[in-house]
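Only one protein chain is missing from this complex, and each of the others stays in its spot.
Presenting chain A:
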């Protein structure tokens, strides 16, 4: 890409892809903005004209708004903590030489290939069902009263299901990062008198910081939008109504496109706030 000529040729050839991507992004965004300023009830009169910021005010002042923001943050935060902590531990474990390493690694990564809907249904019906679930049997075996997971500990259950799905991703990224750690550094620390725990804290963890940052940022983007897991388990009840789910209910259950679109804009704002926070906290690991 050295000469003037090759640079302009490159631009020309990249243009279709850039234009397509831009359109892909901009069209839905502009439509969301457009509808958010309208009263639009598809089954009750259709487009009823411009209403200014009415939808925005109604969405925030509804009693469901703040609980949904909190539920969203709780799920994102919970899943991040669990996947990063267990991801680091699993990565260290999988990095140890052992018999059947290849197969174990594939097994660990397998949950990532299961569709969210399927895995949530499996969890709901096979593990968490208060009558027939595996957990219920386990509880009964020890003489305890089975827990009604999805109603008594609904948020925790969702966090558990989603963590199970995302743990492989975190483990995989952290495993590749751990494999790139120079073993001589660990040996040097060992000779310098660092115990295994100190070696982890002073050498391994700092080495992983960049990978952890990547895991946190990527997962946050996807976790802010989780939907299927809630849809097939609690349907947003028992305090599991996230912002995404609230918007879904407004648009499809209440058939209020304008209100839902305003919610969508709030979701964009929330995602950006979270992203800025995360970049502030962990983003500095990405440079240098």
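What we mean here is this: contacts are C-beta pairs under 8 Å (C-beta built on N, C-alpha and C of every residue); 3 or more make two chains touch, one makes a residue touch a chain; residues count from 1.
The criterion applied here is as follows: contacts and distances are computed from a predicted model.
Novice: Of the options "2Fe-2S ferredoxin-type domain-containing protein", "SCP2 domain-containing protein", "Acetolactate synthase small subunit" or "Sugar ABC transporter ATP-binding protein", which is the UniProt protein name for the chain that has been left out of view?
Specialist: UniProt protein name of the non-displayed chain: "Sugar ABC transporter ATP-binding protein".
Novice: Of A:11, A:137 or A:198, which one is in contact with the hidden chain?
Specialist: Among A:11, A:137 or A:198, only A:198 touches the chain that is not shown.
Novice: Which listed residue, A:189, A:232 or A:274, touches the chain dropped from view?
Specialist: Result: among the candidates, A:189 touches the missing chain.
Novice: Taking the full complex into account, what residues of chain A touch the chain not shown?
Specialist: Counting over the whole complex, chain A touches the hidden chain at residues 182, 184-185, 187-194, 198, 202-203, 206-207, 209, 288.
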